[in-house]
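Inspection log for the structure reproduced underneath, given as structure tokens.
A single protein chain has been removed from this complex, and every other one stays in its place.
As written, the chain order gives the labels A, B, C, D and E, with residue 1 at the start of each chain.
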Amino acid sequence: MSLEDTAKKIKAMEIRGAALIARSAVEALCEYGEGLGELALTDFKEAMENAAELLLATRPTAVSLPNAVNIVMKGVRNADTIAEARAGIRPSSEKFIRNSKDALQKIAEIGARHIPEDATLMTHCNSQAAIACIIEAHRQGKVREVFATEVRPRNQGLLTIRALNDAGIKTNFIVDSGARFFMKKIDLLVIGTDAVTVNGAVVNKIGTSQIALAAREARTPVMVAAETFKFAPRTITGDLIEIEERDTAEVLDRPIAAQLENVTVRNPAFDVTPADFIDLIVTEKGAIPPEMAYIIIRDHLGWNLEDIR
Amino acid sequence: MSLEDTAKKIKAMEIRGAALIARSAVEALCEYGEGLGELALTDFKEAMENAAELLLATRPTAVSLPNAVNIVMKGVRNADTIAEARAGIRPSSEKFIRNSKDALQKIAEIGARHIPEDATLMTHCNSQAAIACIIEAHRQGKVREVFATEVRPRNQGLLTIRALNDAGIKTNFIVDSGARFFMKKIDLLVIGTDAVTVNGAVVNKIGTSQIALAAREARTPVMVAAETFKFAPRTITGDLIEIEERDTAEVLDRPIAAQLENVTVRNPAFDVTPADFIDLIVTEKGAIPPEMAYIIIRDHLGWNLEDIR
Amino acid sequence: MSLEDTAKKIKAMEIRGAALIARSAVEALCEYGEGLGELALTDFKEAMENAAELLLATRPTAVSLPNAVNIVMKGVRNADTIAEARAGIRPSSEKFIRNSKDALQKIAEIGARHIPEDATLMTHCNSQAAIACIIEAHRQGKVREVFATEVRPRNQGLLTIRALNDAGIKTNFIVDSGARFFMKKIDLLVIGTDAVTVNGAVVNKIGTSQIALAAREARTPVMVAAETFKFAPRTITGDLIEIEERDTAEVLDRPIAAQLENVTVRNPAFDVTPADFIDLIVTEKGAIPPEMAYIIIRDHLGWNLEDIR
Amino acid sequence: MSLEDTAKKIKAMEIRGAALIARSAVEALCEYGEGLGELALTDFKEAMENAAELLLATRPTAVSLPNAVNIVMKGVRNADTIAEARAGIRPSSEKFIRNSKDALQKIAEIGARHIPEDATLMTHCNSQAAIACIIEAHRQGKVREVFATEVRPRNQGLLTIRALNDAGIKTNFIVDSGARFFMKKIDLLVIGTDAVTVNGAVVNKIGTSQIALAAREARTPVMVAAETFKFAPRTITGDLIEIEERDTAEVLDRPIAAQLENVTVRNPAFDVTPADFIDLIVTEKGAIPPEMAYIIIRDHLGWNLEDIR
Amino acid sequence: MSLEDTAKKIKAMEIRGAALIARSAVEALCEYGEGLGELALTDFKEAMENAAELLLATRPTAVSLPNAVNIVMKGVRNADTIAEARAGIRPSSEKFIRNSKDALQKIAEIGARHIPEDATLMTHCNSQAAIACIIEAHRQGKVREVFATEVRPRNQGLLTIRALNDAGIKTNFIVDSGARFFMKKIDLLVIGTDAVTVNGAVVNKIGTSQIALAAREARTPVMVAAETFKFAPRTITGDLIEIEERDTAEVLDRPIAAQLENVTVRNPAFDVTPADFIDLIVTEKGAIPPEMAYIIIRDHLGWNLEDIR
Partner (left out) sequence: MSLEDTAKKIKAMEIRGAALIARSAVEALCEYGEGLGELALTDFKEAMENAAELLLATRPTAVSLPNAVNIVMKGVRNADTIAEARAGIRPSSEKFIRNSKDALQKIAEIGARHIPEDATLMTHCNSQAAIACIIEAHRQGKVREVFATEVRPRNQGLLTIRALNDAGIKTNFIVDSGARFFMKKIDLLVIGTDAVTVNGAVVNKIGTSQIALAAREARTPVMVAAETFKFAPRTITGDLIEIEERDTAEVLDRPIAAQLENVTVRNPAFDVTPADFIDLIVTEKGAIPPEMAYIIIRDHLGWNLEDIR
């Protein structure tokens, strides 16, 4: 897929889920670089930087995107010759993609161990990492049933219940507002995340913080499944996670909206769940309490404070 | 409208909102009674009881229904002659309908006084009483803006934003999951209710308890607008409010559901918000704290414990 | 049983449970009064007052005791002739005992309605009213299983599990410290009480407030079963409920205690569970929220402020 | 003591307390290894592995056991010659035992500094580390009095009050259910632990989480005294701490239980106190907040993720 | 004192404390009425209404003022002759003043019973009713010591510590910000109030809600001492309690303020403590939980909903 097509599909949420976004971006950047004709080093670098910029602009809150882009660009930026710059692209891309895919499997294994016997689970949105944990636990015979939400406005819950159904897992489908109604019987809330901040807060699909609040109220533990590349280094030096507002037509059809002159549609795509509501974050490096996010960012992602603009 | 049509429409939620349900039921029962041909007293009573049963069966959790039905049936049951039985129907029906309509206006007046200056409000579902309070406060120049939710699965929020839009009120339309995201800036949550229990809990549209929980977390007060006929006498002697589950097709299209053999749709129409989350219930008799529900049931609705089966 | 024997057995907790205490006291007082020989009115009154004092002194925190004693003594105190004084004793005693027994049955009926289908329950101590609710709910096929605590130091839990076992109810027996461990799966905590104060707090067996705290933490509702004669009128005018400390040998054998010169055994028999932790108090007059305790004291027990010393 | 005897005594809780268990296991393993006759390296290793297995099987939740066993077995496993394998056993065992004993003294010193002047303390169960802190603080003149619980079902509280009594500390002995009753006057809750998980939760004697909840409710800080060998590395990769259920006869005599066919005794030995309820964990390496457990496991216990099966 | 002088002194807070305000207003109104010359009934009534208006305008949040004024004006308004109008003024005024003074004594008696033995108390602001409870408890030998706050900006705490000092009570004087620091050792927070709303919230000196929040956090009970005339009937029908902002010079000297062009002084005189933070309100009619405020307003103050404009 061309760079432009990838960028467009990320923007349109046709490519969805932080891991997929990251891998697609890496792949597109890699192919774009390989496809570039004969160029001087500086021109090559500039073309690549522009491509990187194009990708980074598609989804400002998708924290995996800059991490992924940096993986490829690091080699380009440090290259002293055009040959060196070209040569590094493919290996670093493939390594990232392989690691990212392995991460999912590793998270599934670790996460499944935290799911108790005969568990009734709840999930919100359509996280591959969260679903992988649930399916692995099901394979081990530990899952009684799952409650999955609809996930307005884009109804990603449909993808989730299809995945769970195809894995043979007894699944209940509920509207987002039904979470507290069923919470008392839930043994564990299993969710994914788009970003983990330095103080362990989790940026995820709108509604997550509301459901996690209901979980805490009912003493239901909350487990977040997150590849380490979703940990957000920039929040160390103070950038607020800016919450993207998406197209209002996702929530209200334009013809209806047009009739209602006093009505504004607000469509924030994410919200922030505070670390207090979260019991454990399962990464491919192990399961950590949310307060340890800083350690992951520093020790596992290898960011120095100086690296960060 | 015929008795059968009314019953059907209540069941199908074409007639929606507890006040409307109650008034329609009273009207239908009244017209049915007047339309009955020449009958002996016992036959007349039996026909009326059957009609009452038909209506009562349409919506088990709509507490206003039995209260409304009883208003008409009390006279029928106590009547000693067929003339007396027939004569009482119209006046009691009209009185109930008039009081019920006045209640709305009175609640609007009292409720508006509890809305502070320059208020940012939130509402959930489509409560006539809650909307009346907001519109009256708007008329007094006190409303800055309102956040209204979509209200899945039947999207009653569309009715709410139309009503607010037509009243000229600046309104924001959000998905149900967005309530906590915007809660920090909300000055007051204004909601209606389907039933108030003896210990001040509020049975309302699914999602209400979740939003009220988020309100309490943010120190946002919660005001419930409720006609006194929504106070549920039977909960004194211990009947649990049974939460109705509605047609699953409201949540998931049947063709899709049919493909997903491991998936069950759960569609509870209501949830229960505990009294702890509620600051004030505005009735047409004044504004009371939720803990005073028992007083309303005993002193204003005039139920004795002996009246209740 | 003689007055002295009754007093002794109440003190020694051989007569246990507030209802039994009250009925035994009434019975003993009644028989004592009837057994008194030929006396002048003032001497008769004095003898009865002394008898009343003797009984009242046995258990200072058993609120039913003064209520019960007053039932008998009211007639004696108001009597103008010795005949009248004697005549009133038997009927008032029998009425109290009958009402007290009916209360249990009425509470069982009302309480059982508040127990949901397929319920997992927990109870603490050995309350006849609480057990009656559970057994009635079991009769209706609604009880899945019950968790009952040991109830140190006197192990009244043994009486509870015998009663539940004999009723054919699946019962789990746990140490008092195990309550929070199992709380997440409990649907309802059902307890009795020794006294209800004017602000809805509940004085019950030591440990109750600790278990109710764990219930609230886990969003498990708490239902208290209490005859109205357990509502404590004196707390209106400010008497603190004084918590009785019982014989230390209940906790630690005297020979061991004697060796430990720096060790004091503290053995409070009761603790106070605040109204905030309680969802409903089931009385024979209906189920009320704890905040309505004042209404019961005033309207159902008929205490005026002037009646209270 | 022979390996078998040690294993038996650990299982029977005659050897009690995580430090004692660990040291006894190390000692037994050491003596067993030294007592083995002339063997080939592989046979020696196999014999040692079997011995290790035997010990590990006695108490699944005693986290110090695998840590201790590994200390001895590491050398055996890495040995290239039978001489080397034999030679390492005694030194590693003695070092562990010495360190473990020093740990207690170091914890006492550090813990005592966290006990305020004129402190009223509470403790639950019989933790040597917790008692050491209290006795050291008493030596410094800072302890007013201690409340110690009975600790059903095995009454380890008796050991605690003996130890406190012999140290000359004014001690109050209460039933486990009395903790909340006295909590308001407690300045610090001082407890030990059987295991600390990676997210700072504490696995300790049943009832601990209930008492810690009451402490948090009353703003009473909670200090946990724990040698670093009690930090549980396996929870990093997701193993749930499985809570052992012990012999039901500890709770209810078998003849009585036999009569009650509907009654099951549940006897979980431990419960899990969440990190939120804990203010500080005092280790021999310093006092840390519970959220730093991961750092201890990684930096002080030297576990790599790869070391863990 | 003349009507104008009284009004001026109330406005200037030279007359302070709700009871004193009420009694002064009644006295001034009474003297004013008696001092009016020969007038027609309508002119007399008009003069009295104007006088009432003048008083009512001085302190909008002093709820006792309208209650007190109404006591005198009721007779005037209902009078059919000038003689009747004049005659009723003195007796109703004297009765109110006597009752108001007795109220204090009655509250002291009831409140003192709720103060436990050897109590460490805290108070905020300078409430005669709260101080009366404390002094009576001291007289009974139950008060160990009191913590009293400074009460910025007008330092009414000085009046409080003088009163406590003169009663021989060991008193600690702290800045308002020190309340949480000392809260852990406080057995009871004893405060007065300017108004009690229909849902049991308490309007009192700025800072009260902050200190009550700290009390709740530490499980310290909160007792409010309030004459029934401080219960606010108008809040039933929805009037918000408007919080008066007082002269900024109380907080910052004008010359300094004048130099700081970007600085605004905000000086709200009161804040609202929610019913959740309050355990008991002691009135002269008995001690009630805050949720019973409605009952006091209806049954003891005798307000009908129709009485309220």
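As a convention for this text, a residue touches a chain if its C-beta (ideal position, glycine included) is under 8 Å from a C-beta of that chain, and two chains touch if they have at least 3 such contacts.
These numbers were taken from a predicted model, which means no experiment stands behind them.
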item	value
Chains shown that the absent chain touches, full complex	A, B, D, E
Chain not shown: contacting residue from E:K45, E:R144, E:R180 or E:R219	E:R180
Omitted-chain contact residue, chosen from E:S93, E:S127, E:T171 or E:T197	E:T171
Contact partner of the left-out chain, one of D:P60, D:P91, D:G168 or D:G286	D:G286
Residue, one of D:H114, D:K205 or D:R234, that touches the chain absent here	D:H114
Residue ranges of chain E at the interface with the undisplayed chain	147, 150-153, 158, 161-162, 164-165, 168-182, 205-207, 209-211, 213-214, 217, 243, 251-252, 256, 260-268, 271
Hidden partner interface residues of chain A, rising order	198-200, 235-240, 274-276, 291, 293-295, 305
Chain not shown, touching residues in chain D	109-114, 116, 276, 279-280, 282, 285-289, 291-292, 295
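Just so we're on the same page, only the chains that are shown with their structure count from here on.
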item	value
Neighbouring chains shared between chain A and chain C, ordered by label	B, D
Distance from the mean Cα position of chain E to that of chain B, given in whole angstrom	39
Two or more partner chains touched - positions in chain B	276, 291, 295
Interchain contacts, given as pairs of chains that touch	A-B, A-C, A-D, B-C, B-E, C-D, C-E, D-E
